[in-house]
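What follows is a short report on a single structure.
With one protein chain removed, the remaining protein chains of the complex are shown where they sit.
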Amino acid sequence: MAHAKVTRFNAASLALGFAFLYLPIVILVIYSFNASRLVTVWGGWSLVWYREFFNDSAMIEAAWMSLRVGAASATIATLLGTLAAVALSRGEGFKGRTLFSGMLYAPLVMPEVITGLSLLLLFVATNAERGFWTVTIAHTTLTMCFAAVVVQSRLGSLDRSLEEAAMDLGCDPVRAFLMVTLPLIIPAIVAGWMLAFTLSLDDLVIASFTTGPGSATLPIRIYSEVRLGVKPEINAICTMVIGLIAVVIVVASLVSKLTSAQGESAAPL
Amino acid sequence: MSARRIFARPARFAAIAPYVWMVLFFLVPFAFVLKISLSQTAIAQPPYTPVFDVTAGWAAIKQAFGALSIDNFRLLVSDDLYVLSYLRSLVVALVSTSILLLIGYPIAYGMARLPKRWQPIAMMLVIVPFWTSFLIRIYAWINILQHDGLLNQILLALHLVSQPVVWLSTDSAMYLGIVYSYLPFMMLPLYATLVKMEPSLEEAAADLGASPLHVFWLVTFPLSLPGVGAGVLLCFIPIVGEFVIPDLLAGSNSLMIGQTLWLEFFTNKDWPVASATAIVLLVLLIAPLLLYDRLQRRQLEQR
Partner (left out) sequence: MAEDVSKDEAESEPVKGEPQILPAAKPEPLPQANMPLLRIEGVAKKFGSFRAVDRVSLDITAGEFFALLGPSGCGKTTLLRMLAGFETPDEGRILLDGKDIAQVLPHERPVNMMFQNYALFPHLNVRDNIAFGLRRAGMAKNEINTRVAEMVALVKLDGLEKRKPDQLSGGQRQRVALARSLARRPQVLLLDEPLAALDKKLRESTQLELMELQRRLGMTFIIVTHDQEEAMTVASRIGVMDAGRLDQVATPRELYEAPLSRWIAEFIGEVNLFDGQVETREHNRIVVSTRDAGAITVAEPRNPVTKATVSVAIRPEKVKLSRRGPISDGMASRSINRLEGVITDVSYLGGLTVYKVRLDSGAVVRSSMANTARIDIDAYSLSQRVVAWFTPDDCLVLEQ
């Protein structure tokens, strides 16, 4: 029986921590509805800045570009990341495993300026046309490891005896994986996709390096605007992005909740 | 043959596709960075020489090799601008990571000691801002910290200051931004380790006469060290190369290495120097990177 106690110190640090995390975002969202352009004046509730956004074609193009790149890179990253997770968690030792896992997890910590620069140089050397696909490839490389981490974590906690039971009943290993393991890790795969999607949506540095003329992503546009100073239109854009991500998270956790209890290993982690 | 071995064989094949991808798009590009770092800048497209033209024949390639030099690296070491930039980055990263550890540990600990049914909610609450665009969150702080922003408004209203304080373009703002953005990176590994620790270990320590402070220092903290290590490295390494936060929040009198790299590349269009900067940065980070890799493998594969 866990008799964990919540001391006052714990409660205080939790409360303060979460307040710190959420306050700026809440303030931002509130200001996006501020009719007045000035931060010092509250002009009443208004949707004017949202309308401004929808009239700004450059912004809308950038947003659309971001969504496309996000979806494409997330899909490829999740596919490759799942394969990598399977190899690492079920593959036991194999030649080059150390190098493989090293390469896989390096983008997690590597400063983005390095990854961005190196990819750009590759594209230049191969005379690749920089635009949608180069950014997508770059984002896939960046987010693959995140998807892999999520899926590998889930694979590790699955009860191995399920796969053994499948084999006992006549499946070869591949079929056992497809019919038994895969359905059980779908929530993790979905979570990995969501994670890769939001990371791609959010990335500034790598996109700046690897994008081409006319294919700016949303963060690139936001960044160039922000450098010129705070604009209320940005508040509206940010709020919309936050809203989108919130929806994505809710969907992800619903999917995860509906299927997460299945197949958990009985042994404590 | 055990069941695990039967699975291992086909499982290894799954590694092929991601392996090829990573070699192509992660390893190979570094070779290019190295090559460019040894080249000279040129007003041309691409803006560097020599260019290796595969079709030009072996002699041309040999000649191109001869044109490589380590001039750029000499520049980095000799010019104060770069040395200071590297130093500043390391210092900022160290300071930020320390602050992150001091702030993140109590929060992670608080989360780990919550009743089990509240823990997933707490996790969600931590992850949600993390998934919210990083750029947006920095922008949110600019909103608050600007000259006539909310912070100054509150301070003026409470008569704590007589004039608006300059918050932006300072190191404090930058540290605030860094801590704010990287907090989840520090908290999540810490939380993962702390939550696996049985509460009965702390009870046993108390039962044997350890005061709450002793319990923490002698039992809880040592057992959370893997999480501390992961969190520290997960923050330190990327912070060294940070660009966006110092660019938007810090002053312009001293640049971090990420900013220097960006400047060289986009403003000066000096690709070779930018590449050399990246190589040196990479070399500086090799030790922590290897350490992180070791820790990560041990944690993820302890099943």
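What to note about this one:
By letter and in written order, the chains are A and B; residue numbering begins at 1 in each of them.
Rule of thumb we're sticking to: a contact is a pair of C-beta atoms (placed from the backbone, for glycine too) under 8 Å apart; a residue touches a chain by one contact, two chains touch by 3 or more.
A quick note: this is a predicted structure, and the numbers were derived from the prediction, not measured.
Contact with the chain not shown here comes from a single listed residue; of B:Q63, B:S98, B:S172 or B:S211, that residue is B:S211.
Those residues of chain B that touch the chain absent from the view are 198, 200-201, 203-211, 214-215, 218-219, 222-223.
Here is the rule we use: only the chains that are shown with their structure count from here on.
Taking each chain's centre as the average of its CA atoms, chain A and chain B sit 16 Å apart. Contacts from chain B toward chain A in the complex involve residues 3-15, 17-19, 21-23, 25-30, 32-33, 36, 46, 103, 106-107, 109-116, 122, 124-129, 131-137, 139-144, 146, 148-150, 153, 180, 183, 196, 198-199, 203, 233-234, 237-238, 240-244, 248, 258, 261-262, 265-266, 271, 274-275, 278, 281-282, 285, 289, 292-293, 296-297, 300-301, 303. Across the complex, chain B is touched by residues 2-7, 9-11, 13-14, 16-18, 20-22, 24-25, 27-28, 31, 38-40, 80-81, 83-84, 86-92, 94, 96, 98, 100-115, 117-119, 121-122, 124-125, 137-138, 140-141, 144, 148-149, 152-153, 156-157, 160, 163-164, 167, 173-174, 176-177, 194-195, 198, 201-202, 204-205, 208-209, 219, 222-223, 226-227, 230, 234-235, 238, 241-242, 245-246, 248-249, 253, 269 of chain A.
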